[in-house]
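Quick one: structure below, then a few questions.
The complex is shown incomplete by one protein chain, all other protein chains being positioned as in the whole.
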Amino acid sequence: MDFAELTSQPLDIGVIARRVVPPECGATVTLDGYARKFTKDKTSGEVRETRYLEYDAYEEMAIMEMQKLVEKAKEQFEISNVGIVHRTGRLEIGETSVVVSVAAPHRRAAFEACEWLIKELKRTVPIWKKEVYLGGDHWVEGEN
Amino acid sequence: MDFAELTSQPLDIGVIARRVVPPECGATVTLDGYARKFTKDKTSGEVRETRYLEYDAYEEMAIMEMQKLVEKAKEQFEISNVGIVHRTGRLEIGETSVVVSVAAPHRRAAFEACEWLIKELKRTVPIWKKEVYLGGDHWVEGEN
Amino acid sequence: MSVRILFFGATAEVACTRSQDVDVAEGELASSVFESVLANHPSLAAHKLFFSVNQQFATGGEIIRDGDELAIFTAVSGG
Partner (left out) sequence: MSVRILFFGATAEVACTRSQDVDVAEGELASSVFESVLANHPSLAAHKLFFSVNQQFATGGEIIRDGDELAIFTAVSGG
């Protein structure tokens, strides 16, 4: 089964990885991103301790863009199933923000597709991250 | 934290992926192998329906070999932490047989290291798989 | 004829709203609608902005129709 979802609930990567598995495949590659405690400011180089994160999403468009990525990945790579779930709202440090899981008959394709998907997701899917640290907060703007 | 373990208990890939995460990293790549229902015989090409799998391990040596792989991976790739857990004993269809999880500051290195680790694990770690199907069973011999 | 403009993340913070309805002329281009919105929120200009029309990334050349949903946002940073 393929899926592209947003949720404000905690993500269980084991459950997500298992949902993409068809009975004829033997391996899944899963990318798991999470709220990190320390962030380096790209301009100043200063390391900040994050208190929590907040993700905002243009939900309807984000799901459409994620579905497009799933379709493109299935055209480009020999994979069976793809699942993408992105968390929204407030995330405590250590909580999972995104899971990209790819099942394939051969693991090479699963690795390639998973890496391509997370790269494209960060580039094209309309979701924004706010870092909240002691004494302030900051909406991260992508490099795109 | 790095770890290389064998267990006869069910694997929870979410828990394993989370154990490798240091606070300064933001992404983990996890390879999840599992007992597949259908297997193609490499010689005859015939597709068999597997009832269950059984893994035998030379436990002491397997853990040493997995620890060697962890050390080599940390030399070769810019990664923070590696966790490898392999299941032993009887596995029902769909259960996870192995989890390789790599946390890194940059996801490229995590993908590369994870792929290298599972390839080397399959080539060098003394663990053997028996496929039990209707009417027989068969110890799989690796290609090495 | 009216369209809805959505803001997210940094642009919602700067615009002090997540949504705003604006009147548009028949046959108006998306670029012209976006320009007038930006004129009302000059501090948005401090950001590199992206635009969408009906949930598709927009170049500005789109002809706007009644009820269209437009959005203005900064470079995405999910993941």
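By letter and in written order, the chains are A, B and C; residue numbering begins at 1 in each of them.
Simple rule for what comes next: a contact is a pair of C-beta atoms (placed from the backbone, for glycine too) under 8 Å apart; a residue touches a chain by one contact, two chains touch by 3 or more.
From a predicted model like this one, the values you see are computed outputs, not experimental measurements.
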Discussion item. For the full complex, can you list every visible chain touched by the one that's not shown?
Written reply: B
Practice prompt. Consider the whole complex, including the chain that is not shown, and state which of B:1, B:47 or B:61 touches that chain.
Written response: B:61
Fill in: Sole residue of B:1, B:47 or B:140 that reaches the chain not shown, by the stated touch rule
B:140
Practice prompt. Kindly state which of the options B:37, B:90, B:108 or B:122 is in contact with the chain not pictured.
Written response: B:122
Worksheet entry | Residues of chain B (touch criterion as defined above) contacting the omitted chain | 33, 55-58, 60-62, 64, 86, 97-98, 118, 121-130, 139-144
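Please note the rule applied: only the chains that are shown with their structure count from here on.
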Worksheet, complete the sentence: Averaging each chain's Cα atoms, the one nearest the global Cα mean turns out to be A
Discussion item. Suppose each chain is reduced to the average of its Cα coordinates; what separation in Å results between chain B and chain C?
Written reply: 48
Discussion item. Give me the residue numbers in chain B that touch at least two other chains, ranges are fine.
Written reply: none
Worksheet, complete the sentence: Residue ranges of chain C touching at least 2 other chains are none
